[in-house]
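Note that this complex is displayed minus one protein chain, with the remaining chains in position.
== subunit A ==
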Amino acid sequence: MHISPVLWQFLVKWLNASALFPREASTIAPYADALYFFLLLITVVGLALVGALIFGFSIRYRKEKHPVAVQVEGSTLLEATWTIIPLALFLIVFVWGALLYFRIYNPPTNAMNIYVVGKQWMWKAEHPGGQHEINALHVPTGVPVQLTMISQDVFHSFSIPDFRVKREVIPGRYSTVWFQATTPGTYHIFCTQYCGTNHSAMIGEVTVLTPDDYAKWTQESTSGMSLAQNGERLFASMGCNACHSGSAAARGPNLAGVYGSKLQLTNGSQVLVNDAYLRDAILNPSQHITAGYAPIMPTYQGQISEDGLIDLVEYIKAMQNNYRVQQTLTTSTSNQAAPTTPGMVKP
């Protein structure tokens, strides 16, 4: 039989290009793979045991060899054996799996934060320094990177198989995941939660760079405005500064240094101010009234995008004092009307 050399070449190339095991490109990957191989081992041993029992008994006690069955009631000892041994193995797996889970989902405190917004059907990454990417993510090796993610519409799920990490991206709620990349290269980003028509096109590439290359990339791709700077503009343009001015007579609480503090609310509860709290307090202010203030803040639901919220959160996070807020206030109370743009279409 002859096979065309062209076809042969094609087949060889095709088979060589096919993947069988994902690359290990993060610090977590070897830990995940260790558990995977342990699980594979007990599966293979278990399957071999069941197979050996079935085939062994089938050969030994088939009708030709063993024409009359011997009735056996059961055996408490055997029942106990195959209850306790699997239980023990499963408990080992449970503990191991739990340790891995906490390792994957508890970010180190010094992790560098990148925001990711998922929407039908793309991933937007926003670096604090003002680099914006779509369906791409650049990260350095050797630095823990935390992703703070939110969806603008439906459930998505952010997955980097070669890093062995994945987390659901949920509408209306921040979720986080972290990793530390080890090997420069490009790796798949998949959306793994079914999200509508182009679910399978909601893919991207994470590019892992050496720290030097990363610094170069950061320099070259910045938009010139950091997220916090964007946030400062929004803070003024949405009129937040009118109440949150930080002065003693202000109608809203002082926001300088509020991030990371414990806040007493009017309903008596105490909350830790984090990204999620700030976002919620902007969207549903009536649920989060700081003790001592009147519930007068209007909701900003529907008036501000997730990207805008991220900018505001970044701004408030970085806010150490109210000096600049008061500066912007003085400017905005000037009686000069804002210049109109010629040919502007009213929305």
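By our rule, a contact is a pair of C-beta atoms (placed from the backbone, for glycine too) under 8 Å apart; a residue touches a chain by one contact, two chains touch by 3 or more; residues count from 1.
Heads up, the rule we're going with is that contacts and distances are computed from a predicted model.
Participant: Can you pick, from "Urease accessory protein UreF", "Cytochrome c oxidase subunit 1", "ATP-binding cassette domain-containing protein" or "Oligopeptide ABC transporter permease", the UniProt name of the chain not shown?
Facilitator: UniProt protein name of the non-displayed chain: "Cytochrome c oxidase subunit 1".
Participant: Out of A:V6, A:V70 or A:A294, point to the residue that touches the absent chain in the complete complex.
Facilitator: Going through A:V6, A:V70 or A:A294 one by one, A:V70 is the residue touching the chain not shown.
Participant: Consider the whole complex, including the chain that is not shown, and state which of A:F190, A:W217, A:Y277 or A:Y293 touches that chain.
Facilitator: Missing-chain contact among the listed residues: A:F190.
Participant: Specify the residue from the set A:I3, A:L78 or A:A294 that touches the hidden chain.
Facilitator: Of the listed residues, the one touching the omitted chain is A:L78.
Participant: Using the document's contact rule, name the residues of subunit A that touch the chain not shown here.
Facilitator: Answer for subunit A: residues 14-15, 17-22, 31-32, 35-36, 39, 42-43, 46-47, 50-51, 53-54, 57-58, 61-64, 66-75, 78-79, 82-83, 86-87, 90-91, 93-94, 96-105, 120, 153-155, 157, 159, 161-162, 164-168, 170-173, 175, 188, 190-201, 284, 301-302 touch the chain left out.
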